[in-house]
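Every protein chain but one is kept in place in this view of the complex.
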Amino acid sequence: MATKTLIQGINDALKTEMQRDDRVLTFGEDVGLNEGVFRATQDLQRMFGEDRSFSTPLTETGIIGMAIGMAINGLKPVPEIQFADFIYPAFDQIVSELAKLRYRSGGEFSAPVVIRTPYGGGIRGGLYHSQSPEAYFTHTPGLKVVIPSTPADAKGLLASAIRGEDPVIYMEPKKLYRSVKGDVPEGDYTVPIGPARTVQSGDDISLFCYGAMVEPCKQAAAIAAERDGIGVEIIDLRTLYPVDEASILDSVKKTGRAVIVYEAPKTCGYGSEIAALIAEQAVDSLEAPIIRVGGFDTPFPYALEKIYVPDAARVYLALKDSFNYS
Amino acid sequence: MATKTLIQGINDALKTEMQRDDRVLTFGEDVGLNEGVFRATQDLQRMFGEDRSFSTPLTETGIIGMAIGMAINGLKPVPEIQFADFIYPAFDQIVSELAKLRYRSGGEFSAPVVIRTPYGGGIRGGLYHSQSPEAYFTHTPGLKVVIPSTPADAKGLLASAIRGEDPVIYMEPKKLYRSVKGDVPEGDYTVPIGPARTVQSGDDISLFCYGAMVEPCKQAAAIAAERDGIGVEIIDLRTLYPVDEASILDSVKKTGRAVIVYEAPKTCGYGSEIAALIAEQAVDSLEAPIIRVGGFDTPFPYALEKIYVPDAARVYLALKDSFNYS
Amino acid sequence: MAKPFNTPAHPVKQPTGDASETDRDNNSLPLYKILDADCKASQIPRSLGADDVKRMYEGMILIRAFDERQTKLQRSGRIGFCLTAFGEEAVQVATTHALRDTDWVYPYYRQHGILLYRGVPLETMTNQLFGNAGDLAKGRQMPVHYTHKDTRYVSFSSVIGTHMAHAVGTAMASRYKKSAEITVTYIGDGGTSSNDFHSAMTLAGIYKPPLVIFIVNNHYAISQPVAKQCAAETLHSKGEGYGVPSIRVDGNDFLAVYQVSRDAYDRARAGEGPTLIELVTYRVGPHSSSDDPSRYRGNESDLWRNDALDPIARTRRFLTHAGLWNEAYEQSVWDQATSSINQAVTAAESSKHDPDWQSMFEDVYADMPPALTRQMTQLLAREEGIVRTDSGEFPL
Partner (left out) sequence: MAKPFNTPAHPVKQPTGDASETDRDNNSLPLYKILDADCKASQIPRSLGADDVKRMYEGMILIRAFDERQTKLQRSGRIGFCLTAFGEEAVQVATTHALRDTDWVYPYYRQHGILLYRGVPLETMTNQLFGNAGDLAKGRQMPVHYTHKDTRYVSFSSVIGTHMAHAVGTAMASRYKKSAEITVTYIGDGGTSSNDFHSAMTLAGIYKPPLVIFIVNNHYAISQPVAKQCAAETLHSKGEGYGVPSIRVDGNDFLAVYQVSRDAYDRARAGEGPTLIELVTYRVGPHSSSDDPSRYRGNESDLWRNDALDPIARTRRFLTHAGLWNEAYEQSVWDQATSSINQAVTAAESSKHDPDWQSMFEDVYADMPPALTRQMTQLLAREEGIVRTDSGEFPL
């Protein structure tokens, strides 16, 4: 066990998996010599050579397309898209090809590509260095979508994704890259894709979140406990598809109240799915409206970023609304 | 008034608006001489010349990008994407550029482009000629999303979209192109973007739908009335963003039960947003779970298309489930 | 063993695009040919024997017979859609003849001839056209969207161009694994405007994997003529801007196509990098069964239905000159083709039913996620007993 940042957890997973399996390759813009603009691929080119860790031309569609072709031919590519905001040039490859190859070929071919990409606010990146596009991918059958919020999960989930047989969109909350620290097991370490993580138990309200939203949820829950005596159960979903429905429904059946927090624009965001799931499977347990605390239905702003991204204040207000509803 | 098919309604809108305003242009693959693979642009090149209605090279990103540039310089482009399944190569242009131009420029620039595209099942098109990608666009602030289900709406909503100042994703249920007929007012005719249409009133269940799903909903409601005496209120949403929240909530407050029908994969589909909206704004009225009847969480199949797409049988079963729930 | 011709070998040509003075088309653009106007060849690829050229001829006829049959099946409503390669048979047969069985193929929808030529059982193909339970893709894709792992013919989508980037990756993986396999991929003239033509060419130039890219320039992308697709005089000229050697070839000259492919494959296998080959041909039929070409090109295609241009007719004349052809041979080749196709159609149509409902939920992931299992179980349980009419409605 060593204390690591989230990005060190990611780097650790890449190193460990590349050491374990020489079919694992990583590439993307500035990934090789420059070791990634966030340094997620630090040491990889030096340790594994230019064949296994390299920089590419500026073509996201080519990066993902090439990765698919490598995977079809037996490799395990882990391409990086420099910012999730720049994944759209590759959207066609992801939605039309990566997600549908196994299905359309009747299982003859598959492409277990793991796409790593930093997402979300927190670095004053404005419209194009801050987006949270997870809902586009959770609406795309054939993809798994994973978002860690702790250094250990960052390592363990990435390792699982790389060892798995399915394509994974692995989204990294860049705000947490260096701001969270935690113990990370050395060497071989996986966290299964699927199960959610209960951050803290509570009886009054279920608070669902993931990625960079886990931190403000923890703060808000602490304040709600302290000031209002509200017992908040925080569930870090970790895997958005296939989501851990049982944990969600069990929690809501216990608490009768649900608040969901996410950074992306509220409408048709991932939180809408969680709300719909609860409204379909646990409606009788509900004692209050299901509240979504999301980004606003606007592009991501620059100067007003702090107002846009849900923070502890907005989560706290939602918890109080939920709690006081009757 | 003349009786027209849905595609004739679309063609009528294009002709009328092009006649009205010479800034209106239409183009896309096979749109000119060939008049569109579905013939939506019939007569346009002949009537308005090659400058105003023309075929383009095979580049969806170029088609939309070029349209944006034309709109910035004062034209009103109405590009066609041949199938909604092929909109992904242009996803970057739509999500990064079209949706965000007005915002990022502080209102200095805008691009009121209307993208027409046939979507949905019904022509045995398999994975890549059947998709319903509306939820990707309703999750993208800056876009309006419109889907007609009658010939008159097809004309009137398209005309409004063309006259409007915002970008619109105008999705055409290709299954209905020639299978529905109805009266369409001649000449100048608009239907406002925003308000939903109540197809029939009813007191027991609210049934929300749009596009090609309106027909099976009508059939299912008729059977439910006949066999089980269930009064179904059918609401054709028509505009998906910005959606007519008042109509949805008023209806659910009256009936206490909601069923939502859409073709796209269920998870994170547009129906999830409607469910979340109800669970947030009208939870106290709910007497039954909110049921989403959607496509399955798989790519769109070929041979089993009829099982995949919600039909009257599945809608009817959902209506009964909802009605019998207590 | 192939019996060699007694003609001098054609010298391996560097695909520079700088064709000699005689290698020019009517517009004096470079166009590499071997067959002369009379369909004689002054020089024949060294590696080809009489058996080889006959095999190629027979392969072209099988494609044509298959396409005629497809068309009839579609017209009579027995299959929902079809797409043919009339006039493009030489492209498929000659590029494939020069390939090894273990090489990877990334086709688009107009290269089913490759499967036929690689000897895939015809029933495998007709099962796909019918989308029945015997289809390797489990009836999931529209007709002509074949997948065939055994021959490394990789499943493709309907989305134009995307597969080209895959081909780059697969070729890079072959090199990474120190395998001798190469990869070939095909793209239409229309497809050269797609995003992934650009990405694949960029990456192929940089990484120089063992890859050969064929542009099948059949003059049309549905209704769009190539002159309105791209303003360059030739499509092979795109190679230079990516640092990829390229050449333009008469795609209806089976010997020229074979020779140039062979050279490019040798270069790829020798680690000398990718080649871009423009094969100039003509789409004689409609784009697909949904298309009516008279709307946009009148009867222009009739010009190509003649012995001077049709690749099968040209090959036949070549064979005749070489003393390898007679009427009886012709008849037997056609008979063999049609009877095996007939058998395959009958088998596909009569003995196979629709795929099971349950199969619709498989292969989305390696293992079915719980929520999807629930969707499936619900469907199977709830709908049992509901009989649907053909239009999808149900009588209760």
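Going in written order, the chains are labelled A, B and C, and every chain counts its residues from 1.
Criterion: a contact is a pair of C-beta atoms (placed from the backbone, for glycine too) under 8 Å apart; a residue touches a chain by one contact, two chains touch by 3 or more.
Keep in mind that what you see is a predicted model, and the values were worked out from it rather than measured.
Asks: Among the chains included here, which ones are touched by the excluded chain in the whole complex?
Replies: Within the full complex, the chain not displayed touches A, B, C.
Asks: Tell me which of A:Leu58, A:Ala225 or A:Leu249 is the one touching the absent chain.
Replies: A:Leu58
Asks: One chain isn't shown here. Among C:Gln92, C:Thr151 or C:Ser193, which residue touches it?
Replies: Going through C:Gln92, C:Thr151 or C:Ser193 one by one, C:Ser193 is the residue touching the chain not shown.
Asks: Of the residues B:Arg116, B:Lys144 or B:Arg238, which one touches the chain left out of the display?
Replies: B:Lys144
Asks: May I ask you to list the residues on chain B that touch the chain which is not drawn?
Replies: Given the touch definition above, chain B has residues 25, 51, 56-57, 59, 61-62, 64-75, 77, 89, 92-93, 96-97, 100-110, 141-142, 144, 164-166, 241-243, 245 touching the missing chain.
Asks: Even though one chain is hidden, which residues of chain C still touch it in the full complex?
Replies: 193, 195, 197-199, 202, 205-206, 208, 228-233, 235, 237-244
Asks: On chain A, what residues meet the omitted chain?
Replies: Residues 29-30, 33-35, 37, 55-59, 61-62, 85-86, 88-89, 124-129, 216, 219, 223, 227, 266-267, 296-299, 301-304, 306-309, 311-314, 316-317 of chain A touch the chain absent from view.
We adopt the following convention: only the chains that are shown with their structure count from here on.
Asks: Kindly work out which chain lies most centrally, taking the average of its C-alpha atoms as its position.
Replies: B
Asks: Compute the centre of every chain as the mean of its C-alpha atoms, then state which one is farthest from the centre of chain B.
Replies: If we average the C-alpha coordinates per chain, C ends up farthest from chain B.
Asks: Just give me the whole-number Å value for how far the CA centre of chain B lies from that of chain C.
Replies: That pair's centroid distance is 36 Å.
Asks: Residue numbers in chain A touching 2 or more other chains?
Replies: 89, 92, 96, 100, 103-104, 141-142, 241
Asks: For chain C, write out the residues touching at least two other chains, lowest number first.
Replies: In chain C, the residues touching two or more other chains are 135, 140-141, 145, 157, 159, 195, 364, 369, 371-372.
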